[in-house]
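To keep things clear, I will list the structure first and then write my remarks on it.
Just one protein chain is left out here, and the rest sit where they should.
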Amino acid sequence: MDSVAHGSGHVDHHEEHHEERTSLGVSNLKLAFWVFLASDCFFFGSLIGTYMSYRGKSLVGPYPQDVFSVEVTSISTFLLLMSSLTMVLAVRAAKIHQQSKSESLPLTVMGWMWATAAMGAIFVGFQVYEFNHFYHEGLTLQGNLFGSTFYTLTGFHGTHVAIGVLWLLIESCIWIPMKWIRGDFADRVDVTGLYWHFVDIVWIVIFTLVYLLEFVR
Amino acid sequence: MSRFRALFASVCASLWLSGCSLWPAEDNPFTTVESSSDFSDAILGVYSLITWITCVVGVLVAILMVYVLIKFRDDGSPGNPEQVHGNTAMELGWTLIPVVLVIFMVVPTIRTIFEIADAAPDDAIEIRVVGKRWWWEFEYIEEGIITANEIHVPAGRPVNLLIESDSVIHSFWVPRLGGKRDAVPGRINRMWWTITDEVAAGETILYRGECAEYCGESHALMKFDVIAHDDAGYAEWLELMKAPPVVADAAVREAGEEAFAAGGCIGCHALTNIDGAVARIGPNLTRLGNRRMIASGTMENTTEHLASWIENQEEWKPGTSYNKLGDPRFDGMLIPVELSEQQVDALATYLSALQ
Amino acid sequence: MSAVSTQVETHSHAEDQSTAQWLWSILTTVDHKTIGRLYLLSGLLFFVVGGVEALAIRLQLSVPNADFISAQRYNELFTMHATTMIFLSVMPMAAGFTNFFLPLQIGARDVVFPRLNAYSYWLWLAGALFINSSFLVGAFPDGGWFGYANMSGTQYSPGPAMDFWNIGLMILGLSSMTAGFNFITTVLNLRAPGMSLFRMPVLTWMFTVVQFLVVMSFPMLTVAQILLLFDRNYGTNFYIPAKGGDPLLWQHLFWLFGHPEVYILILPSMGIVSEVLPTFSRKPLFGAPFVIFSGILIGFLGFGVWSHHMFTTGLGPVADSAFSLTTMLIAIPTAVKIFNWIATMWGGKLRFTAAMYHAVGFIALFTIGGLSGVMHASPPVDLQHQDSYFVVAHFHYVLFGGSVIGLFCGMYFYWPKMFGRMLSERLGKIGFWFFFVGMNLTFFPMHFLGVQGMPRRIFRYEEGLGWETSNAIASVGAVIIAIGTAIHLYAMLSSFLRPQDAPSDPWDGATLDWAIASPPHHYNFAVIPEVHSDRPFWDEKHENGPVVSQEKLAGPGEHHVPMPPPSYWPLVAAFFTAGVFIAFMFGKGADGFDLEAFKVQVAIQSVFALGMLLSILAWIREDATHR
Partner (left out) sequence: MSAQAHDEHEEHIHHWGIYVGIGVFLAIVTGIELGPLFDWYNIPVIVLLAMSAVKFFIVVAFFMHLWDDAPIFTRMFAPPMVGATLMVAALMLLFDGYNPTNQEDSFAVQERYWTNYSSECTSWLRSSRTNRWYCASPAIDMARMVRIGGGGPEWGNISINVDAASDPEKLAGLTEFGGKVYSARCAQCHQADGLGGGAYPALAGAGEFYGTPVNHARIVVHGLNNVPINVLGVDYAGVMPAQNDLTDVELAAVLTYVRHSWGNEDGMVLPADVAQARTDGPWTP
């Protein structure tokens, strides 16, 4: 429910040539999105705070060492990292296409976005597999504190990634080819990129605090 | 208790409206400004200091405002007043004054925090306080006595309270003996005080307490008493509680014990003079006759009240009957069997006779 | 809501629309002014609802051992009184002023994302109606506005009551956050040329700080409520002590949101007073940058003080000292603000209009409330004050004496600009005195009740505790406040019966919003003025500075300036978003996780989520085609 409706009804004028004047010279959409990321910082901050506060306080039941199969998780971490790379290349391609002012279909941009979406989808797939595997190992949402906090934190992150994949697919398959976005098309792809990178850095924090910290003496 | 603290407390207490408080304990049993323990002495010290500072500042600001409102009314003369935008010196001034006042308040505050929080002396009487849904269970850990809604303590000796809850969050508060501590389920909060009032031989002083944290329907009816004795009185109370009372009148005893078993009271209540009555789900009824109030401060302890309480708990304390929520986990009071009139009276007279 | 019927036209060339056309124009409005009026009037409506709940509470507490109202009904009343007053009355009224005046004061034609602005209002309305719909099901929330854990869990609040409260507040939280993104971007990006940040009016500064607080504090509430929702629906054990969970986690997360929330409630009123005082003292706000900086400082220190609500839960001396220090630090910027207000009046030519009455009343009452607050910033004192009526007195002085009287000051000051009609000064002053006297009669005795040890949220008290007289006086005072509210409402409703004849600058104001028509044309500024100081309109009128008033810049009457067309997608998207949240009500297992209930919930939720997705796509598509 964190996907914010990105209405883009600028206050703008019918005359094409008269551009919208902004006081800071930055795009409204991008500025609003950074504010959303600031808010999401506190959202994940609270979830990570809950997980870290309850770490080691489970009375009973499977502990992290008992269930973590980190080979799977490290592969999905690599995937998410590389998807961040493809996303940056997509944003770069969008800027080039924007400057070249060509009317043709920005295939390179769509290509990179599909790659990102694909890797994101695989990451979510790994996440679902991991949840299933842990469930059969006895780690349930209701069983103990570790189960509750772990599934809530990684579950909400997984939902954010899923929303990101959906956003990438809709953008690359509907908005861009059907020209729903006109003019500042690089701006839209840039904002999608910001969301994806934010979700990636949150995973960097989660991967370290939840998984790696368990195996470090 | 460090000597310095006592000195500091007395100095500030004397500031407190020259000793005679506006709300004396006689007609304000829950007053927070009359101290009867070292804990509340310390609090009263900081309390009166900060109250004085805030009142003086409040009066000064009020005077300043009234002056400005009267002096600078619009006298109808044309033109605008001098367009003053600001004055950094004054800004600095009224930033530093509050800083000084804050320092003046913070230093004694932090000193008192650490004094209140230091560990209780070893010879303190340890009492486990368990907040339940709408009554208090007190357990004298060394003595092995379990009672409800009344704490008996000797004046002059430190009392260490281990406050916890087995239902929702309550808050243990005896205003005259010091601040409140929340009874949080899953955690033990400590508080200790020594009653400083002198208790004449054979006499007792009553300090009333209440639950301060919202805990459901009968949150308002969860009061308890702290009764201070002199050392002899306290020792005598201990024996009383340990030895099961003898009910002289045999008829009352038989009828009472029969009703106690028939009504299923044995399932929840413990009673020293009935063997097998050891359950701790309901309050411990040992020597119920001696208690001042019943149903945790809801009504005076008379046989009629006891009978009507057994008859209909919901009317006295809303929310206490099981079937209200139909949920066995509810800590309410339920008599599983319809008791006849005589059985209720027999129970009431029997329990009142446990003196 | 009938008050809205005669007045609100989205376009100033208001021909006689049929009621259906007018209603459709409301439902599809994207004009920040219409949304501002909707927020204000909805806030007023719920202020009356909250007031009635308060009267019922005071009735039950007027005499000892009263049984006008049962314990369960009383617990529901005080929960809904607090939730209604905070989330459904004071915040929307402040949002109404923010929506209406933030764009005007920075010289913008509208907010950056007009449809997102409409979406926020409709989502807010959905949340408000959803919480109150619990009344129809007979399950009014009874866990307190704070909903402390392990009492708000299924074991001790088994019914759907706390689910209504929990999910309703999540909807309200999301609506406030979306509005926050919108306003922060508007303030930063759509300022008039020449208006640097420090040339913005103080009211807009306070609105901006509030929006930052909203955006950064509501996530903590949302997370706390998600964890409570999982505990209640799916049997997780975040707050269940039996399995290692700690009820204090809820208190930490709730008050991490809670304290910034109370600054969200007070800063708009501080901004309004900082505009009203200079106008009626005929001189600039004394030390405006200091007032702005202290507002920012109050806002962000607000994130570091949350545990002063938890001094009695035994956090340990170190935590208590730290939070006591940060709490007392907030007293300093507050004092700076109060002294600056008084210094503004010093040397001025004070004109006592109804708005000025309320502004001076605000300073007096807020000072008392602030000082009584400093008293229990110190943990030893707070051990006696916490959960007693002293705290009730404190926060009613700052919330009623501060926020509410500040908002009513804003109504008497800005009504001509918002609705184009003057409010009767006579009724305003009478209403103020009823508020002032009633408020002091009600809440000052509560200080004494607190010192006499009366705990909060008790539905009944016995005689002989010394609490009788103060409670009786308080109940009488509450009736006087009710009369004052009635007088104010009468003044406002009767203003709609009079023609729209308010001048565009009734109080000789100093900021851009007074430089345009009352009520402003739908495009606000035909020509966006150049700003050279923090009081552009005052400089034009009194210091023959550069011209900013629209009459002179663009000539009188209507101009054709294209504005974004109305759109119904915000309403549709808000409906589906609310549906996604409300579907959680159906996923509740009787005792922990129940797969069938979860399947029903997911089915309903995916339908609404799909609807939300499609409406967002249509929303974006609409933008592309309407270009």
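The letters A, B and C name the chains in turn, as written, and every chain counts its residues from 1.
Everything that follows uses one rule, which is that contacts are C-beta pairs under 8 Å (C-beta built on N, C-alpha and C of every residue); 3 or more make two chains touch, one makes a residue touch a chain.
Keep in mind it's a predicted model, so treat the numbers as computed, not measured.
Although it is not drawn, the missing chain touches A, B, C when the whole complex is taken into account. Looking at C:P92, C:P241, C:P380 or C:G431, the residue that reaches the missing chain in the full complex is C:P241. Checked against the full complex, the candidates B:P185, B:G216, B:G256 or B:G297 give a single residue touching the omitted chain, namely B:P185. Of the listed positions A:T50, A:Q127, A:T152 or A:S172, the one in contact with the omitted chain in the full complex is A:T50. Touch with the hidden chain on the side of chain A covers residues 19-22, 24-27, 30-31, 34-35, 37-39, 41-42, 44-46, 48-50, 52-54, 57, 59-63, 65-71, 74, 77-78, 81-82, 84-85, 87-89, 92, 95-96, 99, 137-138, 140, 142-143, 183-184, 186-187, 190, 193-194, 197-198, 200-201, 204-205, 207-208, 211-213, 215-217. Counting the whole complex, the residues of chain B in touch with the unshown chain are 119, 130, 137, 139, 146, 164, 166-167, 185-188, 190, 261-262, 264, 266-268, 276, 278-281, 328-329, 336-338. Contact residues of chain C toward the unshown chain are 155, 188, 216, 220, 240-244, 246, 248-249, 252, 256, 303, 307, 314-319.
Throughout what follows, only the chains that are shown with their structure count from here on.
Here the spacing of chain B and chain C, counted between their Cα centres, is 36 Å. Averaging C-alpha coordinates per chain places the centre of chain A 52 Å away from that of chain B. Listed for chain A are no residues, as none touches two or more other chains. Annotation for chain C: residues touching 2 or more other chains are 244-246. Contact residues on chain A toward chain C in their complex (touch as defined above): 1, 3-11, 13-14, 21-24, 26, 28, 31-32, 35-36, 38-40, 42-43, 45-47, 50, 53-54, 57-60, 141-142, 144-145, 147-149, 152, 156, 166, 170, 174-175, 179-182. Within the complex formed with chain A, the residues of chain C that make contact are 30, 108-110, 112-116, 119, 170, 174, 177-178, 180-182, 184-185, 188-191, 193, 195, 215-220, 222-224, 226-227, 230, 234-238, 243-246, 249, 253, 256, 562-564, 567, 570, 573, 577, 580-581, 592-593, 613, 616-617, 619-621, 623-624, 627.
Note for the complex: chain B touches chain C at residues 23, 27-33, 42-43, 46-47, 50-51, 54-55, 57-58, 61-62, 64-65, 68-69, 72-75, 77, 80-87, 90-91, 94-95, 97-99, 102, 105-106, 109-110, 112-114, 116-117, 133, 167-169, 171, 173, 175, 178-182, 184-187, 189-190, 210-221, 318-319, 325, 327, 329.
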